[in-house]
Every structure is written in structure tokens, then in C-alpha cells.
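One structure below.
Chains shown are a subset, placed as in the full complex.
Should a chain be cited, it is by its letter among A, B, C and D, assigned in written order, with residues numbered from 1 in that chain.
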């Protein structure tokens, strides 16, 4: 029941009359990597005979989750840990299996997540190779004892279990937060590269890590929530569609995701081309 | 620059959605500002509060407005309605004072003459005061048009398609030409719309054409070197 | 409505007020950024506006530039400068200056132009130098409009100064982004309310300043 | 016949602009209200078409109290010409002239045809019909103003310093034009001015006003010049300063000089034609 003179939001179909409807609306976050995954889902579904409408680059969760709940979106690539955190910021789980289980309870009626992929895109404590060599760093705990450390990350980093308080307790690391609000984007990367901060919270699928030979520090205590890719879907995704998406996820590896992202950023290719190439290469086309 | 050539369709699509999002708030703020501006000009004690309130609208940070407004008006965040309402509010912030000024700047002798000729109140407002205030109203409308077109880009943060998407996407993927194209096209679109408004003004306000004014008695004062 | 009440409660909570991350500190930073941005813009726009208004030259250019600057999307500028300059205040500050320029420029030249032409002519004929005409006649007479230009520039910059937090600086944007990212809407709204409150106070202050700067001879009537 | 009986006007700020004014403006004649700035001339004039409402007293037109009439039709039935012409800047000359007929619902073609005739009457070239007011000189604008005042063929024409803003040569033209028009049409004209020459030129009857709309004297120009009622009148029309007492210049040539030695005219020996 929303008015939409510009036609920018999806053609709303009455949820009651949805049975037998084979049109699925696939959305993506305003994040290029997410859009590539969404496009892979979309093309796979089209390959299976579904009609797909695309709604890409939808801001953040506070924008698209209500639309999913309202039935305006059907498939959305998500990340396990953050999705759970959105619905329950106190959830104390550390592995993907329990995240999926917890999501089963936390998600609103009508929404469910499917089998996660191996690929994940999660927060990290990342340092430059030079800094790692200088201080002999391989894990977060190795940062303990270094003075004046700062990390560039989004402001909510401060409230996370793996934020400054968390690493203080678990690893004895003292680190201050420099809030940079681009979610591990170019500003965060630059802050790290030009030495404004010693540590940066980059997403692990970010091609910049390989390009700049950066070091992602290990997290033996598993403070950092795993962020495996998983589709968040509506009731209109039937068993057949679910199978299609499961097939895709079964093939989507961590290195695949990094490679896909690299194509987008370094070669400035479009998500549609990247997706169809990947599907063809995996024999899913 | 190769990126631009490869993505002309994307850019074109954003340009069209941008324009479609910008036009309704421009029109709406113009129309809504008329009664409010009229009131501000007419009712003395309402003037200061109305104008201040209008000014403060402009001070509301846009991001929270986009997020909170739907809770008030009951739309989805990404609905065009949401963006249009929000941009209309910003447009009003500029247009209400401009309208009040424009209506007040109408030569009182003209209004007096209209009264003396036997114009009734509403008719006088619509057929005398409004057109005579036209040039000043147009100046205000031009400012509204330009800044609205610039503000539409903010919607990209929420996923509402516009040239702003060239910023968000270009930023994440480090594509400078994308951002530059977005900036240049936004400014160009604004200037084109501005020029169209000027042309429209010449059409509907024929008596203000410079050629017309040329025959007026010349000014006495020459600014000496 | 509930959110709004929660937002007021958030502001009223003493725990949120003191300290380097408290409301007062952030308000101070926010005000500081705005003042600096507007002052920098004044440094450019006021002399330029005075020149345009006084000589009447370059008016078309000034109008065009002001219009283009108004059309310059802040989001685009901030992302562009982010890529070019990285984090820090420099990028946003440039954006604030760009944002403030058009109003101040227009206010200044309009103010100078609005000075009664006959009075200006009389001053020149009395043997004032061009500088004296500008500083003793046009500037005082144009002051209310000039301050009006600064006033609206300031309101815009105050609203936009939240962006400083996007790139690691402080200001009320800190609350805004944290609230946005953690779905803490009361905090986000509180930040917006504080911004609007700051704008309100500034608006009133500028209003008084404007009245104060109106030459006595233009205020009093018989 | 317009008749004022004990009319007073007090403005909201307390100014008593007109205090107990009574007077008649006879039909088919020009009555000039003459007085210096602020004496209440405009106020009296504007009470006739109720642009200003009298605070007390009655004003009748042909015996009918105007307070009983609807203002809009009243105003449309009375021509009004203002100092600065008061033209509508966004209407072409022809539409400005035709304003009242158009308001009254006269078909456009008819109203325009009539407006063109009026342009002839006031001495405006028809080629100017499609111009806007700011494309005319001050004198031309004033003619448009007069034409507009006459457009609805009103019985009454109110003129408030209609020629005050134009230069003296043009002014003299306009006065002559008005005399010609009046001799043709015979309207009831109330004409406000503070220019003694103009009053003497145009007025069948002249009412000299002192502050607050007090009547200092009324009569024809010759009556007033020959028998000024008091010092105020004598001063106002320049008798007291010797400006109207003319002497033969000692230089000869028939030049007449006034009390200040200023040359004023040449004496013709034959009596007035």
C-alpha cells in the first residue's frame, strides 16, 4: 500500500495472491561485492526459468529489511554474523552453524536464510606487511604491548564483541578507534596505507588486501563474527528456487569471492558480466 | 575515461531517474510556498516564526530525515514519495522566504491601483500580485531548482537511483571517472534546468524582457571611473 | 513521537553529556567546524562579492558560479575529496566552504548593490575615493544583506557538518552515524535535534546581529 | 453631484487627515482641490470611491449614500487616475486601458476596440497598444492612465496629481489635452494638485485647503485672485510675496516683472479675447 509515482520500488504484488507466481525480486546492498552475488543468484534463478526483477544498491539493512518483511523483496545476499547482530545485538555465537540456527529464531515470520556459502566477507584486524614484519605480527594477540595503536573502522566497531573492549579482554591489546564510516572502503584503506592508523578493519574479501600485500591478523579466540554469505529469502522462494541457490552457494568459495571483487574494482567490470562468467566457469549457467 | 564510455547506459538511466525525482519537489515547494509565503507576508506576527521555521528546515541533516520521515508519513524509506517529501521540505526552506519577499516587494501602488479599479481580493492576488511578483518568485524558484537537483544525490545512500549512485559506487570501487561524471552531470543538469526556467520566465513574464526595459527613462547616474 | 521522546531523554541523560565524547564536546567541535568553514568561505566570498557589487563587473560570472556551486552535490564532493585526500578534516572543510560560498557571495554583492545608488553617487561627488565609497557607504548600507548571506550559509554548513564524522573527525555527526549504524534511532535523532538546536541558536544570534548591523538611519523612521 | 457632509477621517495611527469637511462637487465640472503636502487632498479624493473609508459624516453621489453601496461595483463605476499612472506593469497598454470593461465582463474584442478609441482621444498612437508600461515615457504612461480612467465611461473621474511626475513641457501638453477632453465629454472631475498654476488652468471651481482638509476658500480662479479670503490664501497663491503683483519693467518692451523683479510676461494692450 505505498504510493510510488516514480516506479523506483519493485512492482508490489499482493502477498496473498503470490502462489504460483514465478517472478522473484532479487535485491542487493549498496555494496559492489553484494551486487555481484545478487547478480549470480539472479542469473542462476533465470537459468532455472524464474522471472527475476533486480533491485540493486539498496542502502543498508534498515532500508531493505523492512522491504523484505513487507514482501517487496524475495532474495537478498546476506552475511550471517551481521544479519544476526541486526536482530539481536547481544547474540553470543561464534560459528556459522550456530548463527544460522540463531537466525532461525530471530528472523521475522516469513523470512528464512538458506545454506551459507564458504565465501565470507568479515571484519578483520589488518596491518601492512611492513608493520607486521617490524613487530612480528601474525595474530591479533601479537599487538599487545604496542603503544599508541589505533584502528580505522566504522563507529559501531566500538560496540562489537571484537571491538577495542573485546580485544582488551581476550588478548590484552590496547587499541583506540578512529571512526571512518565507509565500511572498510577506500578511506579506511588509505588511513592504513598512509600510516594515520596502524590497523584497519577491512573486509576479508576486499581485493585491496591482496593488491597491497596486507596482513590479516588471526583471531584464535574467534571474537570476530563469521560473515559467511547466505541468501535471505521470502516465502515465495519455493523448494526449487532454494535448490538453485544452494547449488550456487555450494560452489562459492572464499577465494572466488575475492577474485570476483577484484574484477569489479581493478578491472571496473559490470556485475552482470562478472556473474555470467563465473556461472559459466562453474557449469551453473 | 574508458569507464564512462562503457557505462553510458547506466549513466543515462541515472540521469533520467535523477530528473524524475527532482521535478516533483521543485513544483511542490513552489506551489506550497505560495500560501505560506502569502501568510508570512500578510499576518505580521506570523512572519518571523514562519520564516525562522522555514530556515530551520534547511538545518535538518538529510540522512536522518530520510530515515525518520517514513516513520511519520508511513512510506518505505526507499519510496520516491519519501525522497520527494523530504526534498520538498528543503525546497520550502528556500521558497517560503523567497515567496514572502516576492509578494512583499510588489509595488504597493500597483496593489492600490488594482483596488481602485475594482479588483476583488482573490482575483487581485491571482491576476495582479502573483504575476507582478513573478520575477522575484522566479529567482527563488531557480535557487530551489538548482539546490534540489543537487540534493537528490543524497538518496543514493539509501539506494534510490540517481546520479548520486555514481558517487557511492565510484567511491567504493575507486573509480574516479564515475564520481567526476556524477558531479559534472549534476551541475550540468542543474544549469540546464535553470536555463529552462529562465526561458520559461521570458515566456510567461514578457514584460520583464530586457528588450522591453530598454525604452525606460535612462538613469541619471553614471558611475564615474 | 516515541522516538522523539527517547531522543530528548537521550540528550537529557547526564552520562551522554560530559567528557571528550559527550554532547558538549561534540557540540563544541561541530560549532568549531562550522565557524571555520564559514569564515574561510567569507575570506573568499566577501572580497569577491564586494568587488563584483562595487564595480558591477563580473556579475554574470558571479551569478553563474554561485549557481554552479549551489548545484555542486556535497556527497559527490566528499567522496571525490575522500579518494583524493583520505581521512581528516581537509576534505569536508573544502565541502563546507563550497557550500557556504554561494550564499555569502550573493549576499555580499546584493548588499553592495542594494545600497541607495543616489547616496553612493552623492558620496562619490563629495570626493570620496573608491575605497571610501566602498567601506564607508556601500558596506555599512549593505551589511544587513551581507549578514543575511552569512546567516543562510551558516545554517547550511551546520546541517552538513555532520559529514566530518564520516571521515574520522568529530562533531555531532559522531552520534548520528553511530546511531544510524547500530539502529539506535534515539541517538541518531538526538544528534539531529542537537544540530537543529544549534542552528536555531545561531539563527537567533544572526537575527540579532542583522538588526544590530542595520544602520540606525535605516531603522528609525519619523 | 458629489456631496460631502461633515466628513472626518482619522487614520488608525491617530492622524486626523480630514476634519469635518463639507463640500459639493458639481456635475459636469472640474473641481480642483488645491493645497500643500499633507493637507488631506488625497484622503478626501479617495473617500469618494471608498479607497479610504470616512470615519464619520456622509458622502453621497446623486443623493445616494456611498456607504450603502458595494465597494467593488462602486469603484468600477468611478474613474481614478493616479500620480504615477498606477498602471499594471504586466499588462499591455491596451489591456491596461480596458481593465475595468474586462472586469465587468465586456467581450475582449469590444473592450479593445473601445480602448483604441480612447487612445486616440488622449493622443496616444495606436501603435503603442501592444507595448508594456515600462516601454513608455512618463507622459505617455500618464495618458494611458487617463484613458483607463475613462474606459468604463464613468460619470465621475477622480484625478490625484495625475501630472505631478512629468516634466513641465509635457505637463502643459497634458493639461491642454485634458481641457479638450473635458470640453468634449463633460465629466464630473475632482482634480487634486498642489500646483497653483495647474489649479488655475484646469479648475472651474477651486477649493483651497489648509491642514486637516479645512476649506480656506472656494471659488473660480479669478474670484480667488481678485479677493483672496485671507492671508493664508494670499500667501499660497503667491500674492503676498508679490509674485502676482505685476509691474511694467523699466526696460520697456512691455515686459511685466513681479515683486522680485522676475520677468513674468508681456502685456498686450487689447483686452482679453
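Assume a contact is a pair of C-beta atoms (placed from the backbone, for glycine too) under 8 Å apart; a residue touches a chain by one contact, two chains touch by 3 or more.
Computed from a prediction, not measured in an experiment: that's the story for all the values here.
Per chain type, the number of copies found in the complete complex of this structure file is summed up as A x1, B x1, C x1, D x2.
The working rule: only the chains that are shown with their structure count from here on.
Mean C-alpha positions place chain C and chain D at a centre distance of 54 Å. Spacing of chain B relative to chain C, judged by their CA centroids, is 19 angstrom. Across the assembly, chain B contributes residues 67, 156-157, 168, 171, 174 that each touch 2 or more other chains. Arrangement of the chains shown, judged by which pairs touch: an irregular graph that fits none of the line, ring, star or complete shapes. Per the contact rule defined earlier, chains pair up in contact as A-B, A-C, B-C, B-D. In the complex of the two chains, the chain B residues touching chain A come out as 3, 6-7, 17, 20-21, 24, 67, 75-81, 84, 156-161, 165, 168-169, 171-175. Across the complex, chain D meets chain B through its residues 49, 51, 71-76, 80, 82, 84, 86-91, 99-100, 103, 132-138, 148. Residue ranges on chain B touching chain D, taken from their complex, read 107, 109-110, 112-120, 128, 131-132, 134, 205-207, 212-213, 215-217.
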